[in-house]
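A single protein chain has been removed from this complex, and every other one stays in its place.
So that you can tell them apart, the chains are marked A and B in the order they are listed, and the count of residues begins at 1 in each.
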Amino acid sequence: MTAIGVGRTRVPLRTFYVGMLVLLYLPIAVLFIFSFGTGTTLSFPLSGLTLDWYAEVLDNGAMIDAARNSLVVGVAAATTATAIGCLVAVAVLRFRFRGRGLLLALAGLPLVVPFVVMGVAFFLLFVTVDLPRSLVTVAIGHSVIGVPYATLIVLARLSGLDPALEDAAMDLGATYPSALRRVVVPLMAPTLLSAWLTCFIVSFDEIALAIFLVGGDPTFPVFLYGQLRFAQRLPVLIAMAVLLMLGTVALTLIALRIRGRDD
Amino acid sequence: MRLPYPARFLTVLMIIGFVLAACATQSGDGSPGESTAESAAGTSAPAPSAAAEEPNELLVLEWGGYEAEEFWTDFKSAHPDTDVTFEFGDTDANILAQMQGGSQADIFHFYTGWQQFYVDEGLVQEIDTSKLTNWDKVPAEYQELGQIDGKQYFVPWDWGFTSILYNTEQVDEVTSWDALFNEDYAGHISMWNDGPGAVAVSSYINGWDETALTDDQLAQIEQDWIDQKPLNAFYWSGEYTDLCPAVQDGTIWVAYAWQGCYATALAAGDPVAYANPEEGRNSWVGLYGISADSDSPELALEFLDQKLAETSCANAVTLFYYGCANGDVMSSIDDPVLIEAFGLDDPSILESTNFTPLVTEEQREAWTAMWERVQAN
Partner (left out) sequence: MLGRRGTLRFLVTPPVAWLALFFIVPLALIAAFSLRAGSGAVGPDEPWLASVDQYAELAGTPAFLRLLGLSVLVAIGVAVLATLLAYPIAYFLAFRAGRRASLYLTLLLVPFAVSYLLRVMAWKLMLGPEGGVNSLLSFLGLTDEPIQLLLYSRPAVIITLVYVWIPFAALPIYAAMQRIDRHQLEAAADLGAGPWSRFWRVTVPLSLPGALVTFFMVFIPTVGEYVTPALVGGTDGIMYGNIIQGFFTRSANWPLGSAMAMTMLVLTLAVVLVGLRAVNLRRVLS
């Protein structure tokens, strides 16, 4: 019995969800098909079939490095942003203190500033303090733009958890931190995953800020936009993008599977 | 004292993440794929004679994509042990900003129209062309573009045309830049998203000198482009991401375009032509400068010399459809698509071509601000 909610109404919710899924995956399917064509411009019908683009991807060290760079930056940025988001959410919802609203505003404010403006601002900051630009500076920048998303998502879930749960745990002798760990974290796990994934995705495809901060090692979007300055590079890039997505899907399914087994 | 569990857990994860990022950067400095030479192979290579005292490494501030080794393969063969790394920009404004912001780059790459700022700001050093072995292959028109006040500051490298690319099935022969303002093609026109480009087009059409525009003329240009907006489908910013696909699928019939998109569409068999407007085509040239603060100016000069060498230059033409400043390479092209795209069968084409002129900072600001107002209108 999954529908404890409002019972079976006539609203075709599943159809709506599947429709959304189709719209999201349709362009990717087009790219997927195109990546097996011999043509270099994105058009149909395909003039011939080939696996060359995938072979070229595996040959292209710079491209694989760029993808790895993006992965590393995404993980660092998403983890930092999620950590900060959690701390802010717990502080704001579980404690009464002066500046509560201010803290929340601070965590939400990065949403308001367009990425390109943040890029210039970070560029000025890192030049001023003489911190050489690198993947670390990109990760710092991306961690900041992820904070609002992480905070809002965690906040929305945590506001629904009854603080009495923690109080009860503490009545049973737990310290507050261990109450958080034993009671709150397990309940929050799926939300933390969503928050982390959102921040990761925001970072993974971000170019406006990255172009100002990358230094010598390009992230994948910086590499991709650069390569697209030339004709003929499109199919290789698409093949790489397809591989990256398949990798993400596989990792996600494995992660969910492992979690499912734990349950 | 102990942190609360979630904080502790996430702190650990975060530290791991940043250490990873730092490691990736470090290892990247040592071996970022194709962009660095492996130092082990360098033992047998001839040491650069004049540059022996200099650090054997170069940092190049490049446009993304140009770091591909095909573009500097001659230098790589001559100096396999030199550590060449790249930093990236994506607009002329961005490249200039990075140089002004104190970039450590030895070499930087930008396009015609921006020369004066680098000289005025003291960001570039003069070049001794007698040390460039390939310099005599560069046509005089291109050499002069790298000079300010009679001194050679820049080495020209890639170049191309700008003209009207049009669909021959939908449009009669285009003979003037004013095709971009033709109401018959409403909704099928695309202009480049660039103020100086718009000023150049209007100047050609009106017969004005774009470096000596009066305020009234600039106001007229602004109004003309505002009036053109209903005809224009979109302002393109990526040649192969926005413009070319739309030309090839028939959405766009008349476009301000570079020769690369023309060559691509032509090679794909699409019904396109590239105009020789009566006002003349435009040509833009990419220039390299050596930073005033470079620790390895001799090595940098060597790098630029080798960029002009045959293989690197020919790769720019054949692989990427860009012109190259080595005249020998251009005259030896035999691919009909490229001959057509670069007008190589027309010996007088450069005489009727308008090279993007030197502009002052004031002019550039006025033009770019004008263009942002056009867009906002």
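The criterion applied here is as follows: contacts are C-beta pairs under 8 Å (C-beta built on N, C-alpha and C of every residue); 3 or more make two chains touch, one makes a residue touch a chain.
Quick caveat: nothing in here was measured; it's all calculated off a predicted structure.
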Which residue of B:Thr91, B:Thr129 or B:Asn354 touches the chain not shown here: B:Thr91
Chain not shown: contacting residue from B:Gly113, B:Pro245 or B:Gly323: B:Pro245
Which residue of B:Phe88, B:Tyr204 or B:Tyr235 touches the chain not shown here: B:Tyr235
Sole contact to the chain not displayed, among A:Leu155, A:Ala169, A:Val184 or A:Val214: A:Leu155
Chain B, residues in touch with the chain not shown (by the definition above): 1-4, 7, 11, 90-91, 93-94, 96-97, 100-102, 187, 193-195, 229-230, 232-235, 237, 241-242, 245-246, 249-251, 361, 364-365, 368-369, 371-373, 375-377
Absent chain, residues of chain A that touch it: 2-9, 11, 13-14, 16-17, 20-21, 23-28, 30-31, 34, 42-44, 80, 83-84, 87-88, 90-91, 95, 97, 103, 106-114, 116-122, 124-125, 127-128, 140-141, 143-144, 147-149, 152-157, 159-161, 175-177, 190-191, 193-195, 197-198, 201, 204-205, 208, 220-221, 224-225, 228, 237-238, 241-242, 244-245, 248-249, 252-253, 256, 259-260, 263
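Keep this in mind: only the chains that are shown with their structure count from here on.
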Centroid spacing, where centroids are CA-atom means, of chain A and chain B in whole angstrom: 33
Chain B residues within the chain A interface of the complex: 2-7, 10-11, 13-14, 16-18, 20-22, 24-25, 28-29, 32-35, 59, 63-68, 85-90, 94, 97-98, 101-102, 104, 238-241, 244-245, 248-249, 260-261, 263-264, 268, 319-321
Interfacial residue positions of chain A with respect to chain B in the complex: 39-43, 60-65, 68-69, 72-73, 75-77, 79-80, 82-83, 86-87, 90, 120, 123-124, 127, 132-136, 138-139, 176-178, 180-181, 184-185, 211-212, 214-218, 222-223, 225-234
